[in-house]
Every structure is written in structure tokens, then in C-alpha cells.
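This part shows subunit A:
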Amino acid sequence: MTELLHPYDITQEADIMQPLDFNRRSRLKHVDRTFKSEIINIIRLTEMEKLFQVRILDDTARERFSFRPGQFVMVEVPGYGEIPISISSSPSHKGFIELCIRKAGLVTTILHKARRGAPIGIRGPFGTHFPIEKMRGCNILLIAGGLGLAPLRAPIFHVIENRSNFKDVHILYGTRQPSMLLFNYQYEEWDRIADIDLKVTVEHGDESWTGQVGMITDLLDEVDIAPKETYAIICGPPVMFKFVCNRLTKEGIQMNRMFVSLERRMHCGMGKCCRCNIGSTYTCLSGPVFDYWTVLNLKEAI
Partner candidate 1 sequence: MKYLGIEPEVLKIAVFDFTGCEGCELQLANKEETVADFLKVLDVVNFREISSVEGDDYDIALIEGAVTRGDEITRLIQIRKQARLLVALGSCACFGGVNRLKNVLDLNKVNREVYGKDPKETLPARAIKEIVPVDLEIPGCPINKDELERIVQHLIWDIPFQFPVYPVCFECKQRYTTCIFELGQLCLGPITRGGCNAPCPAGGLGCYGCRGPAADPNYSEFFTIARERGYKKKELDEHFNFFGGFEGVG
Partner candidate 2 sequence: MKLDLSVDVHHLTRVEGHGNIMVQVRDGKIQEARWDVVETPRYFEAILKGKHYTSAGLLTARICGICSFGHCLASLRATENAFGISIPERAAWLRLLAKHGETLQSHCLHLFFLAAPDFLNTSSVIPLLESHPEVVALALRLKGLGNRLCEVTGGRATHPVSLQVGGVTLMPEGLGSLRDELQHSLDDLAMAVELFHTFEIPDFVRETEFVSLKGENEYPFIGGRLISSDGVEHAEHEYLPMTNEYTDKNNTSKWCKLSRESFAVGALARFNNNHHLIHPQALDIASSFGLTPVCHNPFMNNIAQLVECVHVVHDSIRLIDKLLESDSEPTMVPVTPRAGEGVGAVEVPRGILYHSYKYDEKGNITKADCVIPTTQNNANIHYSLKDLVEQFAVQGMTDEKLELLCSMLVRAYDPCVSCSVH
């Protein structure tokens, strides 16, 4: 029998390709390879949310891994599934990343059962980031509702670590009720930093709650906004960022100076599965971070 056609080994092609940048996005044969990582700590935040500190096991990969605030990773629990989770820790932190995960579906439920030391997989980072470098020398409004504080934490850390690059910094956070407040152990630390203004509100207080009660937009009443030199980063459910952004637009902030992060159910993170399409825009490639003008033009976004 004559061999007319010869097998083509794609892994060879993959080896000769040069890496494009810090992560392995260009490495053909590594597209579906996960970094094996260890859950080094689990911090209970509320009834529904836990913070996972996750360290990539391979030293070189861990060294090379870097991300920008607003990006996400695909977290794989082998045998159970893979989900997109935004990174919640400081981009400058090299040892591990932090992922704040709400128990909502199959993978998150199993993750909530996992013990410290469990090996999971991560792929990424993927997606666009908050263009924090453009915000240098300006005021920054960091506004989060509910679970939105998770993705907002990365830019908060960046701003704190580079405080001198920015003018006035306001962190505004609101949830439905006091028991749902995330990272409340960090508020005092943030508040004590000079020139960072932290405001927290809940929609419905309880007996022990002594703080503010009201909507997140109420907090804006207490902030002096200089529209020409202010950027805003808003994370939260669509109904929340729509209210906030409309309010900020009235204050005179340009729509392309407001950034939001959108939630969709990605299955690949690489612009292939179409599950995160908004209209025909891939949230995983063109997002999850969009400026508000773009969001308004995405017919399905809000």
C-alpha cells in the first residue's frame, strides 16, 4: 500500500512558534492546557461567597504569569467543569492570585466544598482590562454593587499601590443588606489610607448596622465630581451600572471615561464558543471591560 498522504503533526508547528507575550496565548499546543494550581487559602466572606487564593504550581509559569486589572481566568475543576472568574487581587502581586467566587452553579458549588491544598487548573488571563494607565493624573471613582467588588478589587489595589499617580480617589460600595458585604475586613485599612474616600451603603439595614442606608447613587451625592478630570470604573449588575452611568453622564463625565465589566457565561475565553456574544461582539475578546459608550451600542448589554 502506498502512503500518499503523510500525517501532519501540529505539535511541531506549535513548538517553533514564538511566544507573543507574557502568557501562552500564542502557544498553539497549549491552548487548552491549564496551569495546575493549588488552592493555598480559602477565606469565607459571606454565606455565598468565598475568596480563594490560588498559586500556580510550576515556578516558571508562575513567574511569567501576569495580568491587568479587569482580566479574568478560566478556572477548571477537572472532571466538573470550567468557569470564567475575574481576578480579584493586585496585579503587582506575583505569588498567587485571588478569586472571589459565589456559589451559584455546578462548578462553584464543588469549589465551595474544596479544601485547602486542592489542585485545580487555571487558563488565562483573558480579556480586556481597565485602562488605568490612561487615568494617570486624574480623579478616580471606583464604584461597585454586590459581587461587583470582586473585579473592582484589582483596580483598587493598583490605585492604592500607585496612589501618587492619581488625584482624588473615591471607593463607593453598596449591597442589598449588611450580611452581603464583601471584604468588610479591609474597609478600615482602605479608609485609613490618606486621601482615599470609602463610602459603603446597604439598601436594607439591620439592628447591628450603623452605616448608611440607601442606594449606591445616593453615595454620589456626597462626592464632588470634576467631570473633565475624572474617570469612573463601575462593576455590578447591569441595572446598577446603568443607573450609575446615567447619573455620571448627567454630572458631565464623558461616556468613554466610564468603564464597566460585563458578566457572560464563557465556555472558552478565546472567542470561539460564541456563548458570551453580545450581539456579535465577543465579551471574552473585546471585553469583559468596555467603556460605557460601547456598552450603549451593544444591543443586548443592558
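Quick notes on this one:
To be clear about the criterion, a residue touches a chain if its C-beta (ideal position, glycine included) is under 8 Å from a C-beta of that chain, and two chains touch if they have at least 3 such contacts; residues count from 1.
Regarding candidate selection, all candidates are chains of the complex that A comes from, given by their letters.
Since the model is a prediction, treat every value here as computed from it, not as a measurement.
This complex pairs subunit A in touch with one listed candidate out of 1 or 2: 1. Of all the residues in subunit A, the ones that touch candidate 1 in their complex are 77, 79-80, 105-106, 109-111, 113-118, 120.
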